[in-house]
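Note that one protein chain of the assembly has been removed; the remaining protein chains are unaltered in position.
Letters A and B mark the chains in the order given here, with residues in each chain numbered from 1 onward.
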Amino acid sequence: MSEKEIKNLEALFDQRIARDEKIEPKDWMPEKYRKTHIRQISQHAHSEIVGMLPEGNWITRAPSMRRKVALLAKVQDEAGHGLYLYSACETLGISRDELFEQLHTGKAKYSSIFNYPTITWADIGAIGWLVDGAAIINQVPLCSTSYGPYARAMIRVCKEESFHQRQGYEIMMTLAGGSPEQKELAQDALNRWWWPSLMMLGPTDAESVHTEQSMKWKLKRKTNDELRQQFIDQTVPQADLIGLRIPDPDLKWNEETNHYDFGAIDWDEFWQVVKGHGPCNTERLSARIQAWEEGEWVRDAAVAYADKKEDKKLKKAI
Amino acid sequence: MDNSLYNYILGISDNTLILGQRLSELCGHGPNLETDIACTNIALDLLGQTRSYYQYVAKLSEGQSTEDDIAFLRTEREYKNILLVEQPNTNFGYVIIRQFFYDVFHLLLLRELQNSKDETLAAIAKKGIKEVSYHQRFSSDWVKRLGDGTKTSHNKIQEAVDDLWKFTDELFYLTEDDKSAVISGIGVDVSLLKSSYYQIVEEVLQEATLTIPELKWFRKGGKEGIHSEHMGYLLSDLQYMQRTYPNMKW
Partner (left out) sequence: MKKNWPLWEVFVRSKNGLEHRHFGSLHAADADMALENARDVYTRRSEGVSIWVVPSKHITASNPEHHGELFEPAQDKVYRHPTFYNLPDEVKHM
C-alpha cells in the first residue's frame, strides 16, 4: 500500500470512530491503533492479575467467615477480569503467552498501586474503597471505547465490579465504627492509600504523553486531572460520613469552582514506583513468574493428554 | 446443648473449612488463569458449606457461640478435621490428589447424609451434593490429565498419590460421637463407604495410568484432634485477626 492510500484509510478510520462506529478485530486499523490498544489492554489485564496479589495476601487471614468468602470471590473476579481483557487483547493478534512474557520480563507495565504492601486488614478495606473507586472512574468511560472487544470486556468488568467497592467501603465503615483500635487501623490505611490512589489516575495532563491520541480513539473520555478531581470530589464526603480524615492539610471545599482544592502530589514517588523502586515491585513480579513457571508442567501435561485422546479417537475412526 | 451432635457436625465441617482454607492459599498462584478461577470456585463452595454447618451449630449452642467463634477460636486440639485436608499445597499434583481423595469420600458422605433424621443436616447435604459432584468431576479429570499426560506430570502426581494415600483410611474411622450420631439416625456410618470409595478411587487412578500403593499402614489422628505439624501454621493464619483483636466485630 502506498503512503497516500494509507493516509486515506486512516482518514476514513478516524471518521468511523468519530461517528461512534465500533472497530472490530478483522477491520483494517492503523498499526499505531493496534499497538496502542495492545499496550493499554494488556496493561489493564496485567493490573488485574497482579492486583490479585496484595489482596490475596489477606484471604487466609480474613477476620470472619463472611469477609473471607467475599474477599475470595472478589480476588477471583479479578482473575476473571484479567482473563476477559487478555482475550480482548488476543483479538489484536498477540497470544496470552506473549503478553505474559512481556509482563515477566518487565517490558509491560501494570498499575503501580499494586506495588504497595497490604500490611493490615484495613488495607483490604482501603483498596476496595479507594483503589476500586479510582478504577471504576477510569473504567466506566471505557465501556463505550472504540475497539469493540475492549468495550465488551469492560461492560462485563464494570457490571461485576459493582460489588467490589461496596465490599471495601463496608469494611472501612465497620472498622471506623468499631473499637478505637479498629478506627486507628482504618485511619492508618486511609493515610497510606490516599496519595497512591490519587496517583493511580495517572500523571498530570501536562506530563501525560498519550492523552490527545487516546481521546481521539475514545480510550479516554476525560483527562487524568479531570478524573482525579472527580475521584476526590466523590470520595471526601464518603470519608466524612464514616468519620475518617483525608490525610491532606490543604484539602478544602472551593465554593467558586464547586470542587475540592487539594495539596501537591509527590510525583517523584510516583515515578520511582513506576520505574520499579516501589516497596513490592520485586515481590509482585516474582510471585507471578513463580506461579507461571511452576505451572508449566501442569499446562504441558494437559496438552499432552488432549493430544493422546485425540489420537485415540482418530485410531478408532480408522 | 447436645455435645455429641455438636461434635459430630464439626467432624464434617472442619474438613470443609480446612480444605477451603488450603485451596484459598492458591488464589492468584494457579498454573493459569482458568485453573485459578476453577480452584477458587471449589474453595468458595467448601467455605459456603462450612458456614451453613457452623451457623447451624451456633444455633444449637443457643447463643453460646457464633459461626466465627467456631471457625476461629478453638485450640488446635479442638479441630476435628482429618489429616488429609490439612496437608500443604506442595505442588499442583498434591493439590489435585488431596482434592480427589476428599471429593470421592465427600460425595459418598453427602449422599447418605441427605437421608439424615436431622432436617437441617439433610438439607445442607442435599445442596452440597450438586457442588461436590462437580468437584469430583474436576479433580478426576485432572488426575487423568496429570497421570496420563507427560512423563514429568506422571511422576509428580504418582508421588502425590504415594504420599497422601496413607491419609485415606482415616476417612472411615468413627469417633465415639460419630457412633452415637449413627445410632440416633442422624449420622452416617462412614465405615460402610469404604469399599465403594476405594473402588471409585482405584478406577480413576488406573485410567490415569497410576499405580495404587500397596500400603499396609495408615495415619490417623485428626478426628481426635491430634494433627500434623502443618496444622499449627495453618491455624495461625486462620486465627490471626481474631486472636490479635479479640471481641470485635469485623
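Criterion: a residue touches a chain if its C-beta (ideal position, glycine included) is under 8 Å from a C-beta of that chain, and two chains touch if they have at least 3 such contacts.
If you're wondering where the values come from, they're calculated on a predicted model, not measured in any experiment.
**Student:** Return the single residue from A:87, A:191, A:214 or A:272 that touches the missing chain.
**Tutor:** A:87
**Student:** Tell me which residue among A:215, A:241 or A:306 touches the hidden chain in the full complex.
**Tutor:** A:306
**Student:** In the full complex, which bits of chain A touch the chain not displayed? Write them out.
**Tutor:** The list for chain A reads 24, 26-28, 76-77, 80, 83-84, 87, 90, 95-97, 152-153, 156, 160, 296, 299-300, 302-306, 309-310.
**Student:** Considering the whole complex rather than only what is displayed, give the residues of chain B touching the chain that is not shown.
**Tutor:** Looking at chain B, the ones touching the missing chain are residues 32-35, 37-38, 41, 137-138, 141, 145, 150.
Criterion: only the chains that are shown with their structure count from here on.
**Student:** With chain centres taken as the means of their Cα atoms, state the distance from chain A to chain B in Å.
**Tutor:** Chain A and chain B have C-alpha centres separated by 35 Å.
**Student:** Which positions of chain B touch chain A when the two form their complex?
**Tutor:** Residues 21, 24-25, 27-37, 40-41, 43-44, 47-48, 50-51, 54, 67-68, 71-72, 91-92, 144-146, 148-150, 152-153, 156, 237-238, 240-242, 245, 248-250 of chain B touch chain A in their complex.
**Student:** In their shared complex, at which residues does chain A touch chain B?
**Tutor:** The contact residues of chain A facing chain B are 49, 52-53, 56, 59-69, 72-73, 75-76, 79-80, 82-83, 86, 121, 171, 174-175, 178-179, 181-182, 287, 290-291, 294-305, 308.
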